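A short worksheet on the structure shown next.
Apart from one protein chain that is not included, each protein chain of the complex appears where it belongs.
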Amino acid sequence: MSNVQKRMKELGVSLPTAPAPVAAYLPAVRVGDLVFVSGQIPFDGGRLVASGPVPSEVVVQDATRAARQCVLNALAVLAGELQGNLDRVRRIVRLGVFVASDPGFTDQPTIANGASELLVEIFGDAGRHARAAVGSVALPLGATVEVEMVAQVE
Amino acid sequence: MSNVQKRMKELGVSLPTAPAPVAAYLPAVRVGDLVFVSGQIPFDGGRLVASGPVPSEVVVQDATRAARQCVLNALAVLAGELQGNLDRVRRIVRLGVFVASDPGFTDQPTIANGASELLVEIFGDAGRHARAAVGSVALPLGATVEVEMVAQVE
Partner (left out) sequence: MSNVQKRMKELGVSLPTAPAPVAAYLPAVRVGDLVFVSGQIPFDGGRLVASGPVPSEVVVQDATRAARQCVLNALAVLAGELQGNLDRVRRIVRLGVFVASDPGFTDQPTIANGASELLVEIFGDAGRHARAAVGSVALPLGATVEVEMVAQVE
């Protein structure tokens, strides 16, 4: 079992099946030692764990869990690029976090932390990344959160 | 005639004149073998082919065509970085697709497919890319879609 797998087991999380792209694109593209992972929405077992904007339809706590689920899906995609071995991740470089938001909702950072903190829990310092978190009027399929990722790999 | 030009001719599409940036930035910047193309809006002959949000002002089908026009403009810019020779494109790496959306509109993927599918038609497997598609409350000059691109080139 890889170190990352052990750490995920300790944390009580596991990789889902990588979601298929919603449309005509790839889950990820590698160029040199960078992998660009497509925007992931919070699918779990084929359904979204949160849909609609914050806070009118989803509370912050549930949206934060959804951000965490987006990262698990991004890692499943990344693992697919690395023959399943996430120990080959050298660095999480950047996250783009889009939060479906009502006008006036400004706590996107708390929700994006659901994504960021899980990465640090799993990868330690290699999981610390640059980030842009913003509000979005509406996201694909009604998702509450969408997360895209750039990672440096071996 | 280059292979990409032949393919575009078969598809009945042609490169527009690369739009000048709306403001104080460049159409594209190359760093190493990556080209970052600035966000493109659906200009065609100096006017936008679609403006306003989906669906209140623009139907999905028209927005999808607008996304396709954004890609043609992005390719015109990319060609400008490559002495006009799109055969030097090794890979389309990533698209960022922003769709002007009313609250509750969640079919950004269909619209973004207008962009993604054209790239695959033109470049084949080299046109398959990572993607983030999101809704935006409003876009520059009222555009219905904005597409930015990262490409790997020779």
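When the chains are written out, they are named A and B in that same order, and each has its own residue count from 1.
One rule holds for everything that comes next: a contact is a pair of C-beta atoms (placed from the backbone, for glycine too) under 8 Å apart; a residue touches a chain by one contact, two chains touch by 3 or more.
Since this is a predicted model, take the numbers as computed values, not measurements.
Chemist: Out of A:11, A:59 or A:132, which residue would touch the omitted chain in the full complex?
Modeler: Of the listed residues, the one touching the omitted chain is A:132.
Chemist: Kindly state which of the options B:28, B:76, B:111 or B:133 is in contact with the chain not pictured.
Modeler: From the options B:28, B:76, B:111 or B:133, the contact with the absent chain belongs to B:28.
Chemist: Among B:8, B:37, B:54 or B:130, choose the residue that contacts the chain missing from this document, as touch is defined above.
Modeler: B:37
Chemist: I need the residue numbers on chain A that touch the omitted chain, in ascending order.
Modeler: That gives, for chain A, the contact residues 32-34, 91, 93-95, 101-110, 112-113, 116-117, 120, 128-137, 150, 152.
Chemist: Which chain B residues would touch the chain omitted from the figure, given the whole complex?
Modeler: Residues in contact with the chain left out: 21-29, 31-32, 36-39, 53, 96, 98, 136-143, 146, 148.
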